[in-house]
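This is the structure, below, for whatever I ask next.
A selection of the complex's chains, in situ.
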Amino acid sequence: MQYARPLPHYLVSRYSGWKATTYQDNKAWYRRLAAHGQHPRAMIISCCDSRQHVTSIFGADEGEFFIHRNIAGLVPPYSPDGGNHGTSATVEYAVTALKVAHVIVIGHSNCGGVKGCDDMCSGHAPQLLEKTSFVGRWMDILRPGYERVAHLPDADRARALEKEAVLVSLENLMTFPFVREAVESEILTLHGLWNDIGEGGLEQYDPAAKAFVPF
Amino acid sequence: MQYARPLPHYLVSRYSGWKATTYQDNKAWYRRLAAHGQHPRAMIISCCDSRQHVTSIFGADEGEFFIHRNIAGLVPPYSPDGGNHGTSATVEYAVTALKVAHVIVIGHSNCGGVKGCDDMCSGHAPQLLEKTSFVGRWMDILRPGYERVAHLPDADRARALEKEAVLVSLENLMTFPFVREAVESEILTLHGLWNDIGEGGLEQYDPAAKAFVPF
Amino acid sequence: MQYARPLPHYLVSRYSGWKATTYQDNKAWYRRLAAHGQHPRAMIISCCDSRQHVTSIFGADEGEFFIHRNIAGLVPPYSPDGGNHGTSATVEYAVTALKVAHVIVIGHSNCGGVKGCDDMCSGHAPQLLEKTSFVGRWMDILRPGYERVAHLPDADRARALEKEAVLVSLENLMTFPFVREAVESEILTLHGLWNDIGEGGLEQYDPAAKAFVPF
């Protein structure tokens, strides 16, 4: 790969600093993790957004969470058509190989992907409708959620759609036979969260209230 | 979604601690990020593996890196067929919307996804060959890499294949027209890294040496 | 300007080396910074002293910190009298235009400016008392700090005064209406640090302890 370039120097410096401190102080744990494999207790599905670090929010150590991050933290419906389904592969690996006890889907405020979906579905982003738009085709997953909030005024709809993204993903997770089976066997639980980036807020979906409720 | 369950208490406790300390101490920055959006300098593509925290290795603050994580940190080839291509959507968003300056692909030692690919391609994991195996179909992306290391003895092949995963992803990145264009316009650089989890090592691909070289 | 002279050759050589390496490796990021502007997360106010590189201590990349450097890292009190107040202009620009989330004031050991203030206030540097002494008139800003440590023995006073310089600057920052307003709105936080150059030490001011405390 002749295009690969050297890493920026400041990142090399920071890595060297990490190696001399965090790694050095935790060497035994890193070696144990390498030798005995990972045994994460939970899978977290979140957005790629640079502003949300679930490892920070949940004080995570190396080895605790198996983390999949994609645009808006979406899970597509079960579709075993032989294609390269990256998200479905992560769910399959987490549930059937790692046997995590929890799958946590976490959405967030100010989500650019969800905003794009809102623009696309409300007719304000024709470029996202094109077949060649990967972001548009990915956000198609959220269309069922958009239908449920389309009647809301503009000001409320984006936030409501961010929360629908979590619910659509949870619904789609249940279409995977191995997920449904694990949930029904009570060896796996699903959780839906929404994080307010600016205010540091966290809400979880409460099926009884049929709403996201702050902690 | 009637299946959603309350978050385990220990995670609620950790979140509360984070809110009272890290969030409280950085409230101004979180609010700025929410109000003014993200301007990450780099996209990082890494594995979901719970043992690898690139934010820790690179001393990253919220806002610095747009992070996509999937099984083995793979990028599929460009394929605008209208399907739900989650990884392609993340690359498109990072390069065309966020205009990141760097895309860093980082593989790692002891990678379960790569091990599965090796087993599958060498005939030891027939279940991964089935059409319904999402992990198998995802790891198909790495088959061109397997071909290049298939001749190696078992003991060396897994590690070599982990590094091939980085190279295949870099090669596939260059099949995306908007990536190639940005690279050739010198507004984007690609970087390939491999991290030894147990030893805290970091190597980067050097096109001149045609090999991964430690820092 | 007929007095301008050619740059010393060793600096031209070093620049050429930087251009061929660091710039070349980071060209994409520099171009992004030029095209899309700076979005620094923090302002750092430090001394001009050649021995203190905060970009090194904090592993900073281009684009991260808006840095003002003057003698002793002092901030004068708010005084909108129409004069050329360089430091006040930097604070105004950082807080109201760039909307940084943090202002970090960092003092240091062995500070020549602070030593001059100590000499001046204790009667050992009459030349600094003259109206024409720019250094003396600048260090007048620190006189309230000197009053608080004047009773200390000579051996302890210089270091105590270095730390007072940080506190006086923080106090003066709060006299700027736009700083106070941003702090009270919790979109800006102030931080006071002191760096031991010889020992590589770093202490931060802890209001509860009313003292600088090492990390």
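The chains carry the letters A, B and C, assigned in the order they are written, with residues numbered from 1 in each.
Assume a residue touches a chain if its C-beta (ideal position, glycine included) is under 8 Å from a C-beta of that chain, and two chains touch if they have at least 3 such contacts.
On a predicted model such as this, the values are computed, not experimentally measured, just so you know.
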Number of identical chains in the entire complex, 3 depicted: 4
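Methods note: only the chains that are shown with their structure count from here on.
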Rigid-body rotation angle, chain C and chain B, from Cα fit (steps of 5°): 180
Interface ranked first by C-beta contact pairs: A-B
Interface sides of chain A and chain B: same vs different residues, half threshold: same
Euclidean distance of C-alpha centroids - chain A vs chain B, Å: 14
Overlap residues in chain B, where contacts from two or more other chains coincide: 27, 31, 59, 63, 102, 189
Residues of chain A touching chain C in the complex: 5-6, 8-10, 13-14, 17
Residue numbers on chain A that touch chain B, as the complex places them: 1-8, 11-12, 14-19, 22-24, 27, 30-31, 33-35, 37-38, 40, 43, 48-53, 55-60, 62-71, 74, 76, 80-94, 97, 102, 104, 109-110, 112-113, 131-135, 137-141, 167, 170-171, 174, 183, 189-193, 196-200, 202, 204-207, 215
Complex contacts: residues of chain C adjacent to chain A: 22, 25-26, 29, 59-61
